[in-house]
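Pasting a structure here, questions to come.
Only one protein chain is missing; all other protein chains are in place.
Here the chain labels run A, B and C in written order, and each chain numbers its own residues starting at 1.
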Amino acid sequence: MSTTAISPQPVPFGRRVKRFMADRPLIPLIILLVILVVILQVLRPGIVNERWIANTIKFAIPLAILAGCQTMTMLTGGIDLSIGTVATMSAFIMATQIVNQDPAVAFALAMMPAVLIGLVNGIGVGVFRVHPLIMTLGTSLIGTGCLQVYQRTVIASGARIPDFLAWLGTGLTYGIPNALLLFVPLAALIVFTLSRTGFGRLLYAVGDNERATRLSGVQYWQVITALYVISSVLAGITGLLYIGLIKAPSLSLAEPLVLPSVAAAVIGGTSIFGGRGGYTGTIIGALILTVLTTLLTILQMPEGARRILFGLIVLFVTAAYLRIVEER
Amino acid sequence: MTSNPLLDATGVAKNYGAVAALRNASLSVLPGEVHALMGANGAGKSTLVKILTGAIPANAGRILIRGEARDIRSPAAGRRAGLLPVYQEPSLIPDLDVLSNLRLTGTPVEPFRAWVRELGIPDLDIRDTARDIPLAVLRVLDLARALAVEPDVLLLDEMTAALPANLAEKVLEVVRRQGDSGRAVIFISHRFVEISALCDRATVLRDGETVGVVDIVPGVEEKIVELMLGTRIVKTHVAARSAAQKAAPAPARPRLAVRNLRVGTKLNDVSFDLADGEVAGVVALEGQGQDELFAALAGSIRPSGGAIEVDGQPAKFSHPIDAIRAGLAYVPGDRAEALAMQRSVRENIALPFSAALRNWGPIAMRQERAKVVSAIARLQIDTRAQGEVQRLSGGNQQKVTIARWIAADTRTLLCFDPTRGIDVGTKQEIYKLLREVAGHGKSVLFYTSELEEVQRVCDRVIVIFGGRVVDIFAVEEADEPALMRAAYGLPRGAKADIGILADPHSSSAESASSSDSNTPGATP
Amino acid sequence: SAAGKYTIGISNTVQGNGWREEMVCAMKAQALASGEVAKLNIAHRNTDAAGQLEDIRNLISAKVDAIVVNPADPAGIKAGLEEATKAGIVVVAVDQAVTEPSAYIISNNQEQYAYLGAKWLFGQMGGKGEVFYMRGAAGASADSDRDKGFKKALAEFPDVKVAQEVFTGWQQDQAKQQILSFLSTGTPINGIWTSGIDNVIVDALVESQAPLVPIVGADNAGFVGQLSSVKGLVGAAVTNPGSIGGAGVTLALQILDGKKPAQQTVLVEPQLWENATDEGKAKLKAAADPSLSPEWPVSISIPDWTTYTKDQIVACKGPGE
Partner (left out) sequence: MSHFLRRQGWVAGLFVLFVLLFITTKLIQPAYGSGDFGSLVRAVLPYAFAVAAQTVVVIAGGIDLSVAAMMALTSVTAASMMSGASEEYALFVVPFVLAMGFVLGAINGMLIVVTRVPDIVVTLATLFVLQGAALLVLNAPGGAAAEWLKALISGTVPIPGLPDGIDAWQPKALLLLIVCLCIIWIPLRRSRLGLSIYAIGSSELAAFRSGVPVARTRIIAYALSGLFAAFGGLALTMSTGIGAPIPGPYLLASVAAVVLGGVALGGGKGGLLGPIVAVFVLRLVRTDLTLLAIDPNVTAIIEGAIMVAVVMFGAFITMRSRQS
């Protein structure tokens, strides 16, 4: 009755495929993305054309950068809810200051709140050990308030979208979105930072076991402060890109991107509890969400049903991905 | 002892992806016996315990309890079947107080209290939150909780590894009596003294397979080691260190000088020197201030008085980084405190390389790999599951915590019980390693809960009692009885009996009547 | 001036939206310009009907003389308004109606807003073809009122079909993504009706070099500017003045001074400014104001109801500030 433990039979094909995908978690994600695109193409034949792809990329990029902020903070077991406000602030300040300031000055002014909020977040989380969710929620409330006060002082001067930002946000070169000029190096930098630099290592380690990193000589507050400042600066840059894309400064411009940025990072395989994940998955996650939004927009059904479908698909995609990637 | 086995497992297998934790393990335990489960780190002992108690499912195998096939799918089911484990990691809920923990598992409180007292902890407040209780006491509470429901089979996974000698003694004594009263105990330990003092038979695992069942008789150790390690033959005893290996005459200036160090109420007045090329042992019973001493030297907590000098310079540590800059690295006894469990072995070993702000930039991958690989080799870490440290066996995790500082080439190691839960073979490696480190002119401060280690590794021994240094021995005088006596705060040369009889907390007469000859540390 | 004698409470439940910000500024400016108000007590945040009830009750606790409220929901704050009236406070609802009978209402006619624009649009389309229907936030009462007006117009043009109906949530980015996705499908359309998220739609059409079909939007500064400047764009802006807030303050002050209006409800009828005729173009030109933030409606005043100057509303300062 004793059962043999391991038989040297050839591993079944299904198991081999699974193991192959588990080792390369990007592949199942890309497959899920392709499935969504195929569904879209079946529902509206002809939609998947050059123009659609360019549009999708244009909208996915701001989301992907913000999701990058989220990925990095989530690796440390945190979350940054202030990125929406920061992006909005820098966009709004840029659009209003450019009217009567030198572009460089306007840029500096636009990035100032980003750096400041990042610094406050970092000190609050890193030094005072406030939970990141509360800390960033608080600074985002404060930031929104400040923006509204600021807004009143510039109503009279109006707003303008700098041509360069419009070119970057909406322009195409040979059918390729110009925004990629910004995004590709940025993404490469983030991926490199996470996998090949000391700082990246520390993000993972701090999120996994802070005490252990402390015993290894890591100063938590330094890592966290640097992290939140970087996250905020990235969010500020996203704001500038986004205002070039939308071309209408408003006081809630980037707020709707905050929850999707968390979702994109999680769909991409980053653990909300820290210590696990990466940026490449997040980029695909952002693409998946953007395609999903398109898919639901063109479906003719009541808004309620659309939202239900959106929720179910997000859940299904994440669950399927986990199933495929998990080893047991 | 010819009755039917209480527990009979055959052909147990468990795979984690490509890693086979168990291939074909079997274990048969008779009523009334204390049965040792032995094996090198990563042999699959803990995995087997987890399977038997329903904490993880097996991929194959058959488990009979009193001759009946039982399918135990959860710890609760195991409990109902009379199988009670004490796992390698503490299992009390950290945020609940002890009483709630008892209620959660339906454990009767009075028997529990009785066992806790019996196990040598007279003053437990059961309203204390588990998180605030020291590890060693938690282990004892785990045991008391299991004992309180009078299990048929008690499974103890390295129960004694984190215990100081005085508590370990009590545990062994209690376990022995369990066996005597007709119940069965499965006992996992890497300490041969305990095995020979306590157990009737031993099942030996190697690479997930049962390779032998032996009766414990005098002199069987060699055979067990041979079974455990297979081709990996290791001499079980390092020869006494030759004079050449001994530390050079102490230089004028000690590497580390501790003067009248005080930390809170736990550490009152500790002074000693540590020279280059020296391994100094620290011996103390549980909670005598050794934790605080190491934490203060590591820069984890600030001393409330006294001075620390490194190379003759006064040093003030406000963060471990300061100690590390001064060349002092701390290896905690609790590996969960030292490891990023979801990260790879490599990243864990390389962690100190990136700690300082100036090292946040790109990593020199090739250089790093070379250092890491050599450290892995020196500690013989089993790298089958190196992608995530949490998948390594307990002992291999322990090795990673040391490998980190070997790779970093630290001048002074502060090792707090580094051989906790490490198999005999590897222990020898670690002893050798520490000697080697000292041979290169580095120094080691080495707390150990296993007194026999002292003579194998150390040049000198510092004994701490009640937060003070009570004695400093040269290694030649530091035999176990002498150390034990000193650890209890008895003056050198005192002839009073030590061990169970001398335990100041021991109040019951029955403990005195039990066989003290079984207890390690007692006068031979 | 500080010589005013009244304290007026204001409750608004959408923050960070250009239209609502203008409304609040109009309230402040009018309170200042009237000279009758000593202090404004403003509760202005993002919340729901229950939160607005809380704000109204806090205003009652603060013993204001009148409350001007932009209701989160017509029926949902009835209890609070009733308590206010009982406490002797004058209640004026602006922008949308409320069901509390004791409250006065001065409101933009949302149903008429949609009807007017849709009717003009369907006319421009020649009474047939496909329209892209870009609504506001699903579940908002202003959105469902506008839907009624839109459907009413649709019923009059049986040959006009809705090609696609989407909810923009009154979010610029969402609307832009929706229109671009839709354009990518290549589905031909003959007109676009928007619920006030308009200038990003024009941008999207221009950027993607799609044919400029007739577009209906609101009188936001950005869109009004585009109607004059974007070549080939045919469209109409329907007024939906945020300055209604100022009118609400005026009405409240009139009532406090004992000049009750004939009816409980005063409706401000929307106007339509199109750029298809010379007459319309002239109106647009007169209304255009590039100095305003593009999200602000250009109709910053309502004749007979507001007395502040443009500088005053832009400065956005109330009495005592």
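The rule is short, and it goes like this: a residue touches a chain if its C-beta (ideal position, glycine included) is under 8 Å from a C-beta of that chain, and two chains touch if they have at least 3 such contacts.
Since the structure is predicted, the reported quantities are computational estimates derived from the model, not experimental observations.
Among the displayed chains, contact with the absent chain in the complete complex occurs for A, B, C. Here one chain is not drawn; of C:Gly139, C:Pro188, C:Pro211 or C:Pro261, the residue touching it is C:Gly139.
Screening C:Glu22, C:Asp55 or C:Asp95 against the full complex identifies C:Asp55 as the residue touching the chain left out. Touching the chain that is not shown, out of B:Tyr87, B:Phe112 or B:Tyr488: B:Tyr87 (per the contact rule at the top).
From the set A:Gln101, A:Gln148 or A:Ser195, the residue in touch with the chain omitted from the display is A:Gln148, counting the whole complex.
Seen across the whole complex, the unshown chain contacts chain A at 124, 128-131, 133-135, 137-142, 144-146, 148-149, 152, 259, 262-263, 266-267, 271-273, 302-312, 314-315, 318-319, 322, 326. Even with one chain removed from view, chain C keeps its contact list with that chain: residues 7, 15, 24, 39-51, 53-55, 57-63, 72-79, 137-141, 143-144, 321.
In the full complex, chain B touches the omitted chain through residues 55, 74-76, 79, 85, 87, 89-96, 100-101, 103-106, 127.
Please note the rule applied: only the chains that are shown with their structure count from here on.
Centre-to-centre, using mean CA coordinates, chain B is 72 Å away from chain C.
Distance between chain A and chain C, defined via averaged C-alpha coordinates, is recorded as 33 Å. Centre-to-centre spacing of chain A and chain B amounts to 44 Å, using the average Cα coordinate of each chain. Within the complex formed with chain A, the residues of chain B that make contact are 10-13, 15-18, 20, 22-24, 59-62, 208, 298, 300, 319-321, 324-325, 330, 332, 336-343, 347, 350-357, 359-363, 365, 404. Across the complex, chain C is touched by residues 44, 46-47, 49, 51-52, 55, 59, 144, 148, 151-152, 154-159, 170, 242, 245-257, 290, 293-294, 297-298, 300, 303-304 of chain A. On the chain A side of its complex with chain B, the touching residues are 1-6, 19, 192, 196-199, 201-202, 204-205, 208-209, 211-219, 222, 226, 275-276, 327-328.
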